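Of the protein chains in this complex, all but one are displayed in their positions.
Each chain carries a letter (A and B) given by its place in the written order, and its residues are counted from 1.
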Amino acid sequence: MVLLKLENITKRFGGLIAVNDVSLEIEHGELMAIVGPNGAGKTTLFNVINGVYPPDEGRVIFNERDITRLPAYRRAPLGIGRTFQIPRPFSSASVQENVAVGAMFGTLAGKVSVDGCLEIAERYTELVGLEAHKNKEAGSLTPVEKKMMEIARALAMKPKLLLMDEAMAGMHPKDIDEMVRFLKKIKKEENIAIVSMVEHIMRAVAGFANRVVVMHQGAKLIDAPTEQALSDPRVVEVYLGRP
Amino acid sequence: MKRTIPKYYPLIPVFAAYLIMFIIGFTMPGMWQMVALLAFYCALGQSWNIFMGMTGYVDFGYVTFIALGTYGMALGVQYFYQIEGLGIGIIFIGIFLALFLASLSAILEAAIALRLRGAYFAIACIGINEGLRYFIEGAKIWGGSEGIIFSGALTEAVGREVANQLTTFWADFAVFIIAALAAFLNVHYMRSKIGYALTAVREDEDAAKVMGINTFKYKTIAFLTSGLLGGLVGAMAWGLKLTHVFPGDVFVIHYTVECIVVVLLGGAGTLLGPVVGGLIYGLSKYWLAVILPGFQLLIFAPIIIAIIVAFPGGIIGLVKQRIKGTPLERYIV
Partner (left out) sequence: MILKLLAGNLTHGLLLGGVYGLATMGLSLIFGVMNVVNVGHGAFIMVGAFVALTMFTTLGISPVAAIPVALIIGMALGFFFFYTVMRRLIRAPELASLLATFAIGILLQEIAKLIFGADFWGYNWRVGKISLPITTIPMSKVYAFIGSILIALFLYFWFSKTRVGTAVRSVVEDSEGARVCGVNVGWIYALSFAIGIGLTVMSGVLLTMFIPVGINPYMGGAYTLKAFVIAVLGGLTSPYGAFFAGLIFGLIENGAYVFFAQIPGVAPFPLTVSLAFWMLFFLLLIKPTGLLGGK
């Protein structure tokens, strides 16, 4: 059974076509990278999957359920988690409380008490290496720490699908390798399908994803296993233009 | 379960303050009126804070709830006092009507205004008290501009002595209870899922939705709670105490201003804030009434501006920063 199925998704903003007839299937536990230059439509696609806005055409099917028009807040409990390109912490709350929000309103919503959520939050905070900061105000963290907290918060939701928006942007290559190892460990332990969106960090893509989707000007250009996708001449064209 | 009790520690200083106030008022001659006034402002502040403090939305029309609560009490007594054997039960009818009117208003307002963001929400709410006041006067319902005077009805229903006790003691005592209830609900919400949801809404409403939070539902819960408490305050502190209600008296934005002063001065979003703010504002109003009557807003308006610009956390906000890391942290929230 396919976890997420996008059928002919099209999204326009005024006269601009941000996503152009994109169809995609993601399996349970798959590790995928969506690659493409700025303006390729990646964030828009994520937003449609998340429910930030509905597509103009097409359907989003999650676990065999049509969620195309479902409001955003009802998708989290179904198992769709998200981290943002620029972290969006709840600044005045502590790190542990931030992560606890994920546990409270994600797939565990209604099943765990507030204290239970705080415990879960503690575990994930430790997992991302922030246990020393767990009682600090989230707003006081460094950008990298905020990114890690975002990931912990999304993981606390116990999602089946994790959409990571440029999670590795601005990271040192060593940190990227760390992150890739970390994500692979997560996927193994929690069996989450992780879709990572990257602009161009091939190091991240190569080590991490089984499958790569290349987007260009809103449309899906390539959808293939990693090695194949990265050696496709069109990828170079997309980033550097025709020689 | 073991962890729940410490959650409510912050109520200790609040309840202690109310208890002390009550004892002073009850035992020292002539102090009851002043203490009642202070309790009024504390209760208002706590009630208003539940919505504004937790969501960061400002309901400029808040006085509508207090006014409708007053009308609820008035209508209850005025229209039911002739029922035999009802006696003191009539007060409960008044309370029920107060809650009913307040919740009706809250639900309508929530349905229309809470779906809007910050600025539009403020715009939507600011005219409610004016609108309702002139509608009552214009459509001549509920006594129109002449209001309702129900002291006679009350006396008939419960007898002169009981009526006297109700209006001079029990009405004010009820305000203490409402203040305590508001404080309890405030802490309870803060520590529960509702508190987490509303913090998220306040900080970043869109991110909150993506995290799975039904922002409208939680905003409405806070709004409804705040409104109902306001209605209760109105029913008791204005309705039962004064036994009359005039639209021109109760639907004035003045009291919303006072709520804002009390909460901002003490510290919006904190538990102890409205208590501190209520005490300071109430006391200054009481004393200023002797030397410079009617001047308190002139003095407090620039203070509020200063707080917004320089000390948005209010007095308790400053205190909290100082006591970080000390054991006092558990009590001052």
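Note that in this section a contact is a pair of C-beta atoms (placed from the backbone, for glycine too) under 8 Å apart; a residue touches a chain by one contact, two chains touch by 3 or more.
Predicted, not measured: the structure shown is a model, and the values here were computed from it.
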item: Omitted chain's touching partners, listed by label; value: B
item: Residue of B:21, B:58, B:148 or B:332 touching the missing chain in the full complex; value: B:58
item: Sole residue of B:11, B:67, B:132 or B:237 that reaches the chain not shown, by the stated touch rule; value: B:132
item: Absent chain, residues of subunit B that touch it; value: 52, 56-58, 60, 112-113, 115-116, 118-120, 122-124, 126-128, 130-135, 137-140, 144-145, 253, 257, 260, 264, 294-295, 297-298, 301-302, 304-305, 308-309, 312
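Note that only the chains that are shown with their structure count from here on.
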item: Gap in Å, rounded to a whole number, between the CA centres of subunit B and subunit A; value: 43
item: Subunit B - residues contacting subunit A, complex; value: 3, 191-193, 196-197, 199-200, 202-204, 206-215
item: Complex contact set, residues of subunit A against subunit B; value: 50-52, 71-77, 82, 84, 88-93, 97, 100-102, 104-106, 109, 114-115, 153, 157
